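Below is one structure. I have some questions about it.
With one protein chain removed, the remaining protein chains of the complex are shown where they sit.
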Amino acid sequence: MPAGEFCNGSPPPPPGSDDEEEWLWSQIKAEARCDAESEPALASYLYSTILSHSSLERSLAFHLGNKLCSSTLLSTLLYDLFLDIFTKDSSLRSATVADLRAARYRDPACISFSHCLLNYKGFLALQVILFVLFVCGVLVRIINCIPDLKSPRFCSSVDLLQRTVLCCFQAHRVAHNLWTQCRKPLALALQSRISDVFAVDIHPAARIGKGILFDHATGVVVGETAVIGNNVSILHHVTLGGTGKFGGDRHPKIGDGVLIGAAATILGNVKIGEGAKIGAGSVVLIDVPARTTAVGNPARLVGGRQQPTKHEEIPGESMDHTSFIFDWSDYII
Amino acid sequence: MPAGEFCNGSPPPPPGSDDEEEWLWSQIKAEARCDAESEPALASYLYSTILSHSSLERSLAFHLGNKLCSSTLLSTLLYDLFLDIFTKDSSLRSATVADLRAARYRDPACISFSHCLLNYKGFLALQVILFVLFVCGVLVRIINCIPDLKSPRFCSSVDLLQRTVLCCFQAHRVAHNLWTQCRKPLALALQSRISDVFAVDIHPAARIGKGILFDHATGVVVGETAVIGNNVSILHHVTLGGTGKFGGDRHPKIGDGVLIGAAATILGNVKIGEGAKIGAGSVVLIDVPARTTAVGNPARLVGGRQQPTKHEEIPGESMDHTSFIFDWSDYII
Amino acid sequence: MPAGEFCNGSPPPPPGSDDEEEWLWSQIKAEARCDAESEPALASYLYSTILSHSSLERSLAFHLGNKLCSSTLLSTLLYDLFLDIFTKDSSLRSATVADLRAARYRDPACISFSHCLLNYKGFLALQVILFVLFVCGVLVRIINCIPDLKSPRFCSSVDLLQRTVLCCFQAHRVAHNLWTQCRKPLALALQSRISDVFAVDIHPAARIGKGILFDHATGVVVGETAVIGNNVSILHHVTLGGTGKFGGDRHPKIGDGVLIGAAATILGNVKIGEGAKIGAGSVVLIDVPARTTAVGNPARLVGGRQQPTKHEEIPGESMDHTSFIFDWSDYII
Amino acid sequence: MPAGEFCNGSPPPPPGSDDEEEWLWSQIKAEARCDAESEPALASYLYSTILSHSSLERSLAFHLGNKLCSSTLLSTLLYDLFLDIFTKDSSLRSATVADLRAARYRDPACISFSHCLLNYKGFLALQVILFVLFVCGVLVRIINCIPDLKSPRFCSSVDLLQRTVLCCFQAHRVAHNLWTQCRKPLALALQSRISDVFAVDIHPAARIGKGILFDHATGVVVGETAVIGNNVSILHHVTLGGTGKFGGDRHPKIGDGVLIGAAATILGNVKIGEGAKIGAGSVVLIDVPARTTAVGNPARLVGGRQQPTKHEEIPGESMDHTSFIFDWSDYII
Amino acid sequence: MPAGEFCNGSPPPPPGSDDEEEWLWSQIKAEARCDAESEPALASYLYSTILSHSSLERSLAFHLGNKLCSSTLLSTLLYDLFLDIFTKDSSLRSATVADLRAARYRDPACISFSHCLLNYKGFLALQVILFVLFVCGVLVRIINCIPDLKSPRFCSSVDLLQRTVLCCFQAHRVAHNLWTQCRKPLALALQSRISDVFAVDIHPAARIGKGILFDHATGVVVGETAVIGNNVSILHHVTLGGTGKFGGDRHPKIGDGVLIGAAATILGNVKIGEGAKIGAGSVVLIDVPARTTAVGNPARLVGGRQQPTKHEEIPGESMDHTSFIFDWSDYII
Partner (left out) sequence: MPAGEFCNGSPPPPPGSDDEEEWLWSQIKAEARCDAESEPALASYLYSTILSHSSLERSLAFHLGNKLCSSTLLSTLLYDLFLDIFTKDSSLRSATVADLRAARYRDPACISFSHCLLNYKGFLALQVILFVLFVCGVLVRIINCIPDLKSPRFCSSVDLLQRTVLCCFQAHRVAHNLWTQCRKPLALALQSRISDVFAVDIHPAARIGKGILFDHATGVVVGETAVIGNNVSILHHVTLGGTGKFGGDRHPKIGDGVLIGAAATILGNVKIGEGAKIGAGSVVLIDVPARTTAVGNPARLVGGRQQPTKHEEIPGESMDHTSFIFDWSDYII
């Protein structure tokens, strides 16, 4: 994306820098102003959702309140809830910024930040889940507490997954009591509204990192004890599901930088290593090592179980869904 | 679920007993009262949907009316329709009770009956379909007429599927005229609303048993001549589809106690035997014998076609999605 | 469908003839009048959506405006937009007629034209996309310019796909500037509403032919540079997706008369030849020759890669999803 | 009104006869059907409000629920409340019938019963007040218990007012405890909605007879301890107000057959005798004897205080607002 | 109003000139644009109601549709009705322009044309009544056919009232059949909505001239056979009422240039001469000669019945409500 595309005249600051939020909001307003001028039929919509607001969190709270409201859950009530939390907590806002950046840079069909803010249901659903996590006292964006993971590009030489899982474990201890004690009814009511409005069903106790892209998002299902690391990209119809009728840790753990193709189904408490790639339509019931590719139903590792092919790229960022085909077509004769 | 979890202080009566409906409604109100106190932001919602009503059927009719209404189909009209039928027919109400019980006991993420009543779109969609079946004169919950099938645990030693199919056939003869003569426009309008609001598309002429769990439910498609027995559990994105452009009996017949994993596709007038298990992502185009497991695309029987492995459990109740993996991984090397 | 089923007393004119639109509208009103009489609870709905309108385009604009509106996108605004374009352009209207015919004749569960007009979300989503294409200046229904393709039955002896692709290429050159210059914000806002309301996500820059059936439609995702020929039938959960994080021509090209089964995933800039059939649940990453069948994950050609079995039928019209099973079951043993 | 004007082909039964309600409902449906045919733009409205309902009380409950609902008081809730009571109590329904008849025969601008049912806010507000009275346990339509008052034409030779007031006194004793104990919050919430929606402010503890016409109705204010007899006609902007800041019986008592002209203000616990006439714009602070006329600000009796002119007609039925002008113009020179 | 106040930079054209409508619309858009910039909270509202529209009639139809809609009368239906007529008939549009001018120049609290268009309920109610008159086939703006009356300042030397009444008589002959034959249900439904939403109750058969100001408007009641000439100003709570229970010509006839003060009540088929003034709170039951002043309850002529004081001004334009006080205070001692 050439710098010339930014309407607000200044180049974006480095990801994660202090003034990124401010820059982004000014950029979003510039885009919306430009769109309102070229398309009068949308101007009212753009003013009410973006241009009449004084900050990104007010705009987001307003938009979510109006999207998720129903005749029995009023928009004013939802707006009030969202705004209260988004205003209080700066880490939530920086997570929002990272998710907007993820959609803008990884999805070639995403033409502007304001487009993502208004129209991407994966992005919008995720913000509600983050809100719920925060409200429920779960450690939000669990990996935040590990400083060197904050960089948008994770350090591939370290087994981040281990640390993620460790961290999750600690977070889970903290969260467990909170979750069982507290604001579950609110969390579940919001999950239900997201499922109705966006057809996205993410359990509010799932733990999700930063810089996540849910592309298209329709039909995504993420279970209660699932964990998703940083910079992961997940396509539509993906299931991170459980098994059995009893509680406990029963859903997948997804490492940083993973790419999960459309309609892939991953079931049970399995580990998808950092930088792994799951092909579209795959059914995965076993662990997948870091930086390998699993495809098919049942899923097999490209290159074979013993010596799977390893790739250098970070699939969650490169979004390359089909490069394994050459190996694969060999494999399938 | 330990008895201590029940807010209303008394243990649940045996499934199917006469006072189960009353107990359940008192339990739901106790849960809602408890939630309203701990979460004032939701209290208005809980009062309007549950606590202000005098019975389960009024609460359900109110909730469905408000969920499914649109600017051209008013909530008052839908409420009136639902309430009229739910009040009249006690068999519909006992089916509702069985479905609530199915979700509460089989889905570990389901923390209360009120949570299911308010938020489970699989449950809600199913109640509308039952309403429609009743309105259209189709014999509701077809197996009701066979007394010994009413037990929530089906008798595994009998080939229930045969009787189901037989019964269906008889029901179908009765239903056929009704369906072709009568309230199809209403039935189809409601199907359309369910598809818009819940992304669940169940044809109103499908015949569906008791104690059904549609878990997550997003993307489920059930065709016109499909039959689903008792105590079946079906995950999201499952298709029970037809083939060809001509009418007639062209959709799957699912026996009692079957478990169908996420994103499985079953096409054509095939029989899935009682207690069978269909793996996630499977594509099934042929009959599956009772108590066997079919996985993969195209689906194969675990243990092989000639002597498939048989299991003792009832998968629709145990919800075990992945235990076949040991056999399978042998199979796939 | 016997002629006796038509309420308005006259047989349908030949497809594509000048008076087809008029006949269809009179048929739809006759159906709605009949339904309103037999089902008073729906009469208000049928009058507001169909019977109070003077033409098919007014009825459609009204219905879409009320379906897609939200608290920030008013129904009056949407109605105004749709009506303006539908009234102006007769080619859009004839495309609408062809799509109604496609649903009515190919889907045995479709009992009337009015049922399709009111309740088929695949049909409704498609009309919005066509509206958007027109508004954005993209050559609508691209293959219109090739006269002999207008026939509802395409001439199987010609490699239409080549011409389609050629035509697409030319259209794309024209469209490219328009798309980059113009009404993208409106197009994307409508895409977002379709995705929320119908769970159907079709990029407004995709190019789509006439006589298309999106059956059930839930979960369909069609990417930015995808092309869909005439008389194609696409089931629910189908993905025509891209790969990579960069723009450019990166989505599938679907020839005329193709049938794509439920939950099939086709990725990348691959060509599905005219009259090909893609089995349910298949994952297709490579070209599929005309009139062959691809099934499985990864998808293979029935009959083998070297000499795939060729069929005479047009699967997009016959809707036969499972006939390949005989070959296949041989194949899989 | 010539008999030929009745669409349903049969002449109206005598007022108060048993089959009047049935005849009226059939007449209203006939009128609505006729209007729906001649005005397609209104057909949807007429079907939803009248033609889709099976009885007058359902239609009325539906219409009131939709008129009075707000974002915090749902239409389904109001519909449920109204329907429950209207269905239970036949005396409420016969009062509704008498009020419809009053508007139809006394207001020359009232062209049909359905017009009154749908559009007369005085009529609609009154039905809600009656509902509230019933719900609060106040003896509804207080004079019902005196049989010979039930006739639509009251017997002018009897001082009905005395009996009315006596009866009120008894009713009040019963009502007092109920009013102070019970459903005041509901009553006051409905009063507030009527005041917002219709600009009609009738305290729910006021006691109101049968056959009342509130013509135009805008701005009518009736206080807490006011009593209105049978067959009274009250124009818009009329106040039946109190005085002082303490409770107790402080509002006017209006006898049977009284006519109160537009913008008249009657204050304090004064008695307006049966068959009296209050001129438009009058300010009345003292008792007015039966069958006399009071006009002016301050109001004086036409003919003088000592020997006021007496009329034979029943002004509440003749609706003659200006005949006193001859006497008056003499009076005023 | 100094010319400098006009945002759009050009002075207003002469009243009634051909380009006045165009100038006014450009002025309204300039005002709205200015307001949207200075008050972002209102920008969405101003864009949706004014700035997104291409003409005054579209803006007005949109605004009225959204103001008057209810859950049973959809905004899209009303918008469609209004737009259809406003677009067709240029005389309706020129009447709208004259009414906007009347409010802007006569009411010192009216700060802009856009303020009047959006917020003046007297103006808005009047436009609906004009629409209804047109739809019903009544000769709209009855005096239009007399050319020399079109001037915004009427010629005071002519007894316009005579001609008005004559014209009314002719119009009435034409209208009578139409009114009895045709679109009464629609007319009365709209009257009812105006009464609910604006508390303004104007019978759709009343005949109303051009350049009318209904100031504040709350509580205005105008009866079925009332006639209002050109350039009349009417304050809130004014009643032009009838008498008796029989039909026929029973409401007041108001001449050109009349001013009727707040809460005045005029009853019966009396004539208020051109340029007369009716004091606030007056009750008028007899004819009032041209250019005289009637005050009090009952109303008397200032200066005495025999030789009433005559004024030169046109009260409907000067809006002088209290200048008679000097005469009057003499009169009342």
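First chain written, first letter: the chains are A, B, C, D and E, and each begins at residue 1.
Here is the rule we use: a contact is a pair of C-beta atoms (placed from the backbone, for glycine too) under 8 Å apart; a residue touches a chain by one contact, two chains touch by 3 or more.
Since the model is a prediction, treat every value here as computed from it, not as a measurement.
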item	value
In the full complex, displayed partners of the excluded chain	A, B, C, D, E
Per the touch definition above, residue among E:Leu235, E:Ile260, E:Ala276 or E:Ala290 touching the missing chain	E:Leu235
Contact footprint on chain C, counting only the chain that is left out	71-72, 74
Positions on chain D contacted by the hidden chain, ascending	70-74, 77, 81, 182-186, 188-189, 191-192, 195-196, 199, 201, 203, 218-219, 221, 223-224, 237, 239, 241-248, 250, 263, 265, 267-268, 281-283, 285-286, 297-298, 300, 305
Missing-chain contacts mapped onto chain B	36, 40-41, 43-45, 47-48, 51-52
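The rule we apply is simple: only the chains that are shown with their structure count from here on.
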item	value
Co-neighbours of chain E and chain D - touch as defined	A, B, C
Farthest-lying chain, centroid of Cα atoms versus that of chain E	B
CA centroid of chain C to CA centroid of chain D, Å	58
Contacts with two or more other chains, residues of chain A listed in rising order	41, 44-45, 48, 71-72, 74, 199, 218-219, 237, 263, 281-282, 297
Chain-level touch network, classified as line, ring, star, complete or other	complete
